[in-house]
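Removed from the display is one protein chain of the complex; every other protein chain stays in position.
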Amino acid sequence: MARIREALAPSGPPPKLPDQETVNAALPSVKPDIASMREEFINQSNQLRTEVRVCSDFSEASGALREIAVEGGWGRVALHRGPSVSRLSDAFSCPVMWTDKDYEKSELEKCDAGVTECDALVASTGSILITSRSCGGRALSVLPPHHVVVADAGKLIPDLSTAFVNLKKTYGADMPGFISFITGPSRTGDIERILVLGAHGPRRLTVLLIEDSL
Amino acid sequence: MKSTGFIATPGYPKREVNRGMNITVFVPCYVDACYPGVGIAMVGLLERLGHDLKFHPELTCCGQPAFNAGCWDEARKVAARNVDVLTDAEAVVVPSGSCAAMMRKFYPELFHGHPQESEASAVAGRCHELSSFIADTLGITDVGASFPHRVTFHDGCHGMRELGIKTAPRKLLADVKGLELIEMEDSNVCCGFGGTFAVKFPSISTAMGETKIGTASETGAEYIVSNDVSCLMHIGGLLKRRNDPLKTIHLAEVLVQT
Partner (left out) sequence: MTSPADKFTEKSTVVAENLDHRARIRDAMKKYEGTRGDGVQRFNDWEAARDSASRIKGNVIGRLNHYLEQFVDRIEARGARVHWAEDSAEARRHVLDILGRAGARRVIKSKVMTGEEISINHALEKAGYEVVESDLGEFIVQLRREDPYHFVFPAMHLSRGEIGDLFTKELNTPHSSEPEELTMVARRELRKRFMEADAGICGANFAVAETGMISITENEGNARLTCAMPRIQIALVGIEKVIPRLEDLALFLPMLATSGTGQALTCYNSLYGGPRLQDEVDGPEEFHIVLLDNRRTVVLADEEQRDSLHCIRCGACLNVCPIYRNIGGHSYGATYQGPIGSVLTPYFKGLRAWSHLAHASSLCGACTEICPVKIDLHHHLLQTRRNAVSVQPARKARWPYACFAFMMNRPRIYGFAVRVMRRLQHWPVVSGRKLLRPWTKSRELPEIAPRSFRDWWKERG
């Protein structure tokens, strides 16, 4: 530390931090109405190979989830008790495990899918914001090969800046230990720059976007 | 044996017209000795545009070789003489982007903190690379040239990145009668000369030059044109070794053709 102070001592004042407005003006923007945000989120998701299924209500979402489970041949699913996820837990005929308390890593590893809430859906980047506190821990959304996100349309926000402002508003000084922006299924280009999905994280990422969450 | 494919033009009778601007031409060492045709073309061109020119034969070099080697004291010794002699010049025109960049961009840096600093900065601001002088300072793009050939253009890095020269040469070429300009892929990628880099790291320099020749050849052009003589010296040297039909020519040598 002393070395740092010493190194900086003879210098004049550093450049001033640019204000948020200036920074945001340079970044891609989306109109903050639900329709524009939904459109852009879906547009981005298509490019990322994130599957988005728009459902008009929870019952349609439940049906969609059942379909996905059957199609994927799910033998075992992991969930956490979030407000939206809990409403869909009876969609499964296969065994489920919950990650709300201490759980066995090896049990999670055997699951074919992890279903979680999200804190936000970021329209301009097609990203899903999760935290360890609100979305069932750190591993639920990354260990199983299929990650399904249950989100109502109210979760849509225009851009990353808004996401960070909201994180501070929501959690204040009590931030969760893990926060992540998930932007598409896991991928790599390390072999000859050829795109391969499912490098370590989920190979499939699905968002059930529920229009009417009442 | 021609060095750059320069098509010989007889020496110009001196014209006495003076448009009022006090222009000095600066002809660096390697242009003077190896590519005099470029200097001669530059003179012919500027005089055709109606300017009376000055030249100081006692000035030989901009000092860049020493500067690039990190020997800034030695570079300053050479640069100081240039600054002294060029103090009264209204405009100093240089046919090479790298030398022009040295004088215009790096002289203030070189003299920073030295007694001649303000003089050097003043002279620096009056130094111009040829194409930007004609197109930007004089505001002329049609110089009455004719050169009915297919050409492609290589952007010398110093002129492009230190002096921002990109459109000036292209505007000038666009008005040359009969000339067809085909842009090569990666026209803005370095040819590999880089001064002493070319002899310190010859394999890398050659690899870069070969890549440049590859992209230039793909255009089907007869000539590679550039506003930097050092680039042409390197590219030309490689072409000649391979007996490649592709020819190099300096922008001034094109523009002086009628």
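Letters A and B mark the chains in the order given here, with residues in each chain numbered from 1 onward.
Everything that follows uses one rule, which is that contacts are C-beta pairs under 8 Å (C-beta built on N, C-alpha and C of every residue); 3 or more make two chains touch, one makes a residue touch a chain.
Since this is a predicted model, take the numbers as computed values, not measurements.
By the touch rule set out above, chain A reaches the unshown chain at residues 1, 3-8, 10-11, 13-18, 20, 22-29, 44, 80, 99-103, 105-106, 109, 125-127, 132-133, 136-139, 142-143, 159-161, 163-165, 167-168, 175-194, 196, 198-202. For chain B, the residues touching the absent chain in the complete assembly are 1-3, 11-14, 27, 29-37, 39-40, 43, 55, 57-61, 63, 65-75, 77-78, 81, 157-158, 161-162, 188-190, 192-209, 211, 233-234, 236-238, 240-241.
Quick note on the criterion: only the chains that are shown with their structure count from here on.
Centroid to centroid, with C-alpha atoms defining each point, chain A and chain B lie 55 Å apart.
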